[in-house]
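After the structure tokens below, expect a handful of questions from me.
A single protein chain has been removed from this complex, and every other one stays in its place.
Now for chain A:
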Amino acid sequence: MQHKRTTFRHRGLPYLLLAPQLAVTGVFFLWPAGQAVWQSFLREDAFGLKTSFVGLANYTKLLHDPQYLGSLHVTVIFSLATAALSIVSALVLALAADRVLRGPRVYTALLVWPYAVAPAIAGVLWWFLFNPTIGILSYALRALGHDWNHLLDKTDAMVLVILAAAWKQVSYNFLFFLAGLQAIPASLREAAAIDGAGPVKRFFTIVAPLLSPTTFFLLVVNVVYTMFDTFAVIDATTEGGPAQATNILVYKVYRDGFIGLDLGGSAAQSVVLMGIVIVLTVVQFRFIERKVTY
């Protein structure tokens, strides 16, 4: 690990400097995480009077629980669809913004502010737009012949949460794509143009490969976002329904733990989720260290 060539010599000071961060980390991160791991091996009886050690039983139960597997399935669809939708639309917008000479700043300002909107508020806004009785978009869809009702229809509910989650994430992806595009040297594209490559060919042979690190980075970040930060989107719109159609993994941990009071099962789910975050973080860091792989 890197540090300075010359360092201060002091016995107590570094510990004192680290103390606040380590205290918060220990009390509110490591200890609860340890508790979750420990609890995942325990099972409480129905009255909460007796707790017994059950080994991996909570995990095997989880893997055989159709509801949990359903939730996993829903999470994968939701994550990939949200990531794909927000990445593709952000890329299109970034390509356009990179091309215009007049007003790229203004466009950027008008496109980035949704980053500041809380996921819960984004959920409420889209929930209102698609409200089956008074929503403007459900009204428009009805005029087109689709009877929208996300309270009853599973696909409608999924589309609603994907739109709300992607809407908020476009601004973030846009900024990173725009930065990536502006880092591509103009001489490369000019040389290709002189050799007769049109805009479409240039995009696929020069721009797309040079943007691949950014795209991969965004893919990981977006998957992390949809798996964890969209809790509020789900809670503000569908609450996991109808019939578990939008009950993603994070939401299920919360429901089973706080509303179902199944502490062992919820803890096992937490541990599985931690495993997923660890894998994603490692992938992200590995990648950033290697940086470019054309």
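Worth pointing out:
Following the convention adopted for this analysis, a residue touches a chain if its C-beta (ideal position, glycine included) is under 8 Å from a C-beta of that chain, and two chains touch if they have at least 3 such contacts; residues count from 1.
Quick note on the criterion: contacts and distances are computed from a predicted model.
The subunit not displayed here is recorded in UniProt as "sn-glycerol-3-phosphate transport system permease protein UgpE", chosen from "sn-glycerol-3-phosphate transport system permease protein UgpE", "Transporter", "Insulinase family protein" or "Rod shape-determining protein MreD". The residue touching the chain not shown here, chosen from A:Gln39, A:Asn58, A:Ser79 or A:Asn222, is A:Gln39. Summarising the interface, chain A meets the missing chain with residues 1-8, 10-11, 13-15, 17-18, 20-22, 24-33, 35-36, 39, 89, 92-93, 95-97, 99-101, 107-122, 124-129, 133-136, 139, 167, 170-172, 175-176, 179, 186, 189-190, 193, 199, 202, 217, 221, 228-229, 231-232, 235-236, 250, 253-254, 257-258, 263, 266-267, 270, 273-274, 277-278, 281, 288.
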